[in-house]
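To start, I am sharing the structure in question, which I have written as C-alpha cells.
What you see is the complex with one protein chain gone and the rest in place.
And now, chain A:
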Amino acid sequence: MQPEAQAPDAQARGALEVAVLVSIGRHPLTGRARRADQDARGVELAMSLDKSRITLVHAGVLDEESEGALRGYLGMGFQALTLVEQPPGADVIPALASALSEAKPQLVITGERAEQGEGSGLLPYLLAERLGWPMVSGLANVEKVENGVATLLQALPRGQRRRLQVRLPAIVTVDGAASAARQSAYGPARRGEMRLAEAPAVFDEASNDWTVQAARKRPKRLKIVKAASARDRFKAAAAKAEGGGGQVLSDVTPEQGAEAIYKLLKEEAVLR
C-alpha cells in the first residue's frame, strides 16, 4: 500500500488521477463472488504508478455478496470505493460514463473481460467511444507518465512486449501478464468505506431474449479425410505422418547451408 497515494496532500498538483473500474468476480470452482482477478491486477498496476491518486469505481448492486467481493479490493489498501448503485440487469455503461466524466481521471484501468454476466469485454471500448478517449488493450505495465503522455508496455503473445505511447486521458485494460495482485488484508477490507453515488439506470433490454446455460464442452474437431473411395480413405488413415516436400540441402558448405537457414529465418521474421 502506498499511504501517500491516499493521503489528502497527494491531491497537490502533479498527482495522476487514476480510476480503476472493478467488478465482481466469480470463483471458477466454487462459483462464489470474489474480487475479479484481472481487475485486481488493474488495481495493482495503478498502485505501482508513482504519485497517483486512485479511485476505485464499481457500478452495480450493493448486497451482501457483492459487498464481500468489493471489500476484497479495499483490503489491498484503500480507504474508500465509489459505488454507483444500479439495479440488477442495468446497463452500467451510461452510469460509469457519467461517473467518469464527473471525476475526470487521467487514466482509467479496467480488466479485459468480466467473470460474470455476458463477459464480452466490450465495456472499455464502449466507454472509450462514448468519452472519445483512446483505448489500449492488454497492458503488462505502465512504464511512465509524463506531460500527459503515458508510455505503456503491451503484452503480446509468446511473452513478447510492445511499447506504446498514448496521450491521456485514456482507457487501458490489463492483461494476465501484468503482475499479480497483492493479498487482500482483512482489517482494511472491513474498515474501508463504500461511497454511494447515484446515476440514472438504463436497462439492458436485448439480453432478455438470450438463453444462458452452463458452458457445454465444445465438440472436438475430427480429422476428416476427404476421399472419393474407400481405398483412398484407408490409405490416408494408415499413412505414416510424413512431412512431404521439405527441401534438403546435402553436399553444401556450411556457409551455403547457413545462407539458406538465414533466408528462411528472415522470411519468417523471427530475427531482430
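The criterion applied here is as follows: a contact is a pair of C-beta atoms (placed from the backbone, for glycine too) under 8 Å apart; a residue touches a chain by one contact, two chains touch by 3 or more; residues count from 1.
The rule is simple: contacts and distances are computed from a predicted model.
Here one chain is missing from view; checked against "Gluconate 2-dehydrogenase subunit 3 family protein", "Protein-arginine kinase activator protein", "Electron transfer flavoprotein subunit alpha" or "ABC transporter ATP-binding protein", UniProt names that protein "Electron transfer flavoprotein subunit alpha". Looking at A:135, A:178 or A:199, the residue that reaches the missing chain in the full complex is A:135.
Even with one chain removed from view, chain A keeps its contact list with that chain: residues 26, 28, 113-122, 125-126, 128-129, 134-138, 151, 153-154, 156-167, 170, 206, 209-216, 218, 221, 224, 226, 228-232, 242-243, 246-255, 257-262, 264-265, 267-272.
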